[in-house]
Structure formats: C-alpha cells, structure tokens
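Shown here: the complex without one of its protein chains, the others still in place.
Naming follows writing order (A and B), and every chain is counted from residue 1.
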C-alpha cells in the first residue's frame, strides 16, 4: 500500500461525493422527473451529472496515489475547477432549485481546490520565477474560490438578488455601465482624491519640516497630531459640504484634512530616525541644516514618508467617498453608492465597490512602486 | 514625567493658537452673512456690536468656540440622558455598536491570525488578500450593509456593529500575525531544545510575545471601529447616534449641532484610545515590562 498517500481533504471529498450520489437528485426538477419517469421533463445536469461525479472521484483518488506534487496539483486543479464550471453553468435557468447534493458537489470540489492549494503551498521550488509564480497562483486560486462559492451558492440557493447578487451579474453590470462608472471615477478620484491627496500630503510634509526647525512646534504638534489621527475626522464632511458646495472641492477639502495629520506625524518621526553617529558625522563636516536635511535626514525619513503616503492613499478614497454621502452633484462614487442603495440596485452598488477596490489597489500599488524605486536601499525593500 | 512637562507648554500654546485663529476665522467667515442681515434690517451697528453679532448667529458658517462649548455643555450635562437630543444618549448609541463591533472584530482578527500562523495553506492563500484588502476603501460598503440587512428585517445595533467588526478585524489580524511571528529564532530554538509541543510553544512563547502588538493594533482598531459605527448611522434615516446627529445637522444647517456632535465623537474616540492604551500599559506592567 505504499503507493497510497491519503490526505484528509481527498478522503472527505470521496465520502461527500458518495453521499451526494446516494442522495440522488441534484435539483428539484430532477427529483420531479424521477418521480414521474414516463413524462420526459427537462432538468439540469441531464448529461453532465455522471461527468461531474466522475471527475471528482477520479481527481480525489488520483491525488491519493504517489505522484509528483506538481502533477497532483494539476489533477486536482483541473478536477475541482472543471466540476465547479459544470455545476455553475448547469444551474443556469434553474436558479434556486438546488437540493443537498448540489452543495455536496460544491463542497467536494472546494475540498479538492483546498488540497490543490495545500500541495502548492508545500512546494519549495529553487528557481526564482517558480517562487514568484507560486506567490501569485496560490492567492489567485483562493480568490477564484471565493467567487465560485459566492456564484454557486447565490444561484443554487436562489438568494434574492437584492440581498446578494452573484458575481456574474455584478460583472455584467460593470461591463454594461462603463460610461457611468467612468464618470464617477473621474469626478471622485481624478478631481477630489488626487487634488486633496497631493495638497494634504504636501501640506503635512511642509508642516513637518517647519516643526522640525522649531523644536517648540514639534513638541506641541506631535502629541496633537497623534491624537487627531485617532479622531473620526470624516465627521467634518458635512461642514465642508456647507462651506465649499456640493462639487468636488468640498470632498477635496475633507481629503486634505484627513491626509494632513498622518503625513505630519510620520515625517516628524522619520526626521528623527537618522542615527546619532551619522548626524555627528555630518557635524564633523560642518554641514549646514539644509545640507544635513537633504543629504542625510530626508533619505533616512523616506520609509516613514512612504508609509504615510500609503496610509493616505486609502484614507483619501474613504474620505472622498464618504463625504459624497452628505451631498454631491449627480455624479461620483459615493453619490452612486448611496442613491443605488436607496433604489435597491444592489448589483450597481457592488459594481461601484469593485471599481473602488480596484482604484484603491492601483493607487496603493503606484505608491508602492515609487517606494521601491526611491528606498531600494532599505532592508524591508531589499528583503523582497 | 519630565517629558510630560516638556510637552504641556507647547501643546497648550498651540491649542490656544488654534482657538484664537478659530475666533478670527469665525468673524471673517460670518461677516458676509451678518452684513447681509444688517443691510436688510437697515441697521448700521458699530464695530464692537458687529463683532459680537458675528459670533452669536444661530446658524453661523463657522460657529465660535464658545457657541460650540455652550451647545456641547447643554446637550451633555443639562439634558436628561434619555432625551434623543442629549449627546450622552447619542454617544451611547454609537459607543454601544462600536464596542460590540470592536469586540467581535478583535476576536475574529485574533482567530484569523492564529490560523494564518499555524496553517501554511492559509498563510500563502489568505494573507495576500488580507494585505490587499487594506488598500480598499471598505467603508464604501457601509450603506449597503445597513440597507440590505434592513431589507431582511435586521436593524438597529447589529448592522452597525457588523461594519465596525469589518473595519476593526483587519488591523488586529495583521498586527497579531506580526506579533505571533515576533519571537526571535533563538527563543524558538530554545523551545525546540526542550522538545516543547506546538501548543506549549504557542502559549508560552508566541502569545506573550504578541501582546504588545495586540494592543498597538487594538488602538488602531478601536478608532476604526468608531468611524465605522458613525458612518453606519448615516443611511439609517438618522434615528440616533453621533452619525445621525451629523446628518441631521447637515440637513437642517444646524452648524452648531454638527460641531458639538463632532466634539462628542472626538471625546469618545480619545477616551476609547486612552482606555485601550491604559489597558495595554497595565498588561505590560503585569508582564514585567520596563517602565518607560
């Protein structure tokens, strides 16, 4: 028996699969067709039922034999995802009719997917490209399974659309409303967020330099800045809307206030980060304040400044979107979210959230790329 | 305590400066409207009288500090705490969902961190998503959660607490993963030479080592939790809570109310962070931390 190497996921998968076979009908129409064999009723998985169970059992059993890990992962990957695809396409037109075996098949496929990720996680490749590929593939499979489970459960169980639309519907909505989404992004991100982010972070930076020159200011501003960072600053949104009107200027003002303090606090901390020995070295050269600042202290502060820029990239988006809940012209991401929620167009809300998430990641990614380019010498960057 | 005295003078003088600038700004911002009022009433007040009027409008563009202070005082101490105009009542409404969400979020964050540290599969598949999701403006889902849950009959405390949970579990999960991984190689080797079991290493080394990280991330989480609760109150049709006060103030242009609600929110936030900070320091002291 030394060709056998069972894993709990595969054993459980086989067990669930057999239970599903024993329970019979996958959907209500199939159960109805089985009850009256003479009437030729149409039901889902007419042809693919055997294929799905076969795929699952074969993949589970093959994975338990002594195979090279990469082959095992491949078998599991194909088995799990092909079954999931068959399951999801098969329910088309029969939403909400799923019976227990439907969810058992889904769970089995998911277990095999998990086993696949576990096998991949245990790989320790030597080549750098393989490491990078694994670092991307493993979370990608995980993310894909969130979507698969979401899609299969919402459609199989027929969860009401307004409660949680399936990802496919959200995707269709995104594809169908590109002009609207584009206009919202332009209004919220390209006007309010970018402007507010640049001005707020810039002002925070300059205030930090000023505070650094005047120790009295630094001793006073630092505790205040730390305190303010914990406050719900977002609450100034209604005031800004009153002062600067409904358009993007009021949102930019909120963003400026929200991004100012993290930048101030981090830059002040960063300017104190250069070592005593290095500063003494600059003193032995009789280097002036500004020379020391530009040649030693700002480079040493760069990791802190970028940390603030990263924190601010998220804060800026939150600030602009939430500020729009308090009043906007008829365009903008926050406006869209609050009005479509009111109209119960939940798929549009999800579409807008997906776009916001994408924008947030891209924004953060750009800052992170800049950081790598500028602070390549820092251990946290060198270490990968 | 020396550093404290070093700070107190600069902090107070900067705060005083803020108050002075605030008064000047209040006069400047409220002047146009006051001029308009006076012209309509055909009045030509003297400079001092005019100044006084700009600082005592009922719906000023920028309320003066004393107006906010008076409003805050009246609504906090003079009103019965059951009145829905009482700031204590509204702060309590927000605070209760903040605390519930914070407790859930912290627990969830710890559980997820323990899973990530112990299960390689989770670490490689889930951790990248947790880090990526920190870059996403999660707060945007707040109105949807409120309305969708209301549609299936769940209203009140739970939906707001859910948003707070959502916002607070990220920092705790990330901080705890860092903390549970913080023991030095030497300490881990030491446990290895004792042939310590996984759970012994966990309880005797990883957990105590992670405590400072836990409290640092809990400070961030409790602040995020409060923001979540406040934003969660925005789409509920403004029933109660600090967020509801903000929205109602914006709706009726009650600027003084908005400002005093803001002050209330800030006081709650400062108290929460302070309580977590003190708890952290007490635990640190109990664990033999070197006094700062």
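Criterion: a residue touches a chain if its C-beta (ideal position, glycine included) is under 8 Å from a C-beta of that chain, and two chains touch if they have at least 3 such contacts.
Simple rule for what comes next: contacts and distances are computed from a predicted model.
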| item | value |
| --- | --- |
| Protein that the absent chain corresponds to, by UniProt name, given "Polyamine-transporting ATPase", "Integral membrane protein", "ABC transporter ATP-binding protein" or "Sulfite reductase (NADPH) hemoprotein beta-component" | "ABC transporter ATP-binding protein" |
| Contacts of the hidden chain among displayed chains | B |
| Hidden partner chain, touching residue among B:32, B:52 or B:208 | B:208 |
| Residue ranges of chain B at the interface with the undisplayed chain | 184, 186-187, 189-196, 200, 204-205, 208-209, 211, 287-290 |
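Assume only the chains that are shown with their structure count from here on.
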| item | value |
| --- | --- |
| Complex contact set, residues of chain A against chain B | 114, 117-118, 120-122, 134-135, 138-139, 141-143, 162-164, 216-221, 223-224, 227, 229-232, 234-239, 241-243, 313-314, 317-318, 321-322, 325-327, 333-334, 337-338, 341-342, 344, 346, 349-350, 352-353, 356-357, 360-361, 363-365 |
| Complex contact set, residues of chain B against chain A | 6-7, 10-11, 13-15, 29, 61, 120-121, 123-129, 132, 134-141, 143-144, 147-148, 151-152, 219, 223, 226-227, 230-231, 234-235, 242-243, 246-247, 249-250, 253, 255, 258-259, 261-262, 265-266, 269-270, 273 |
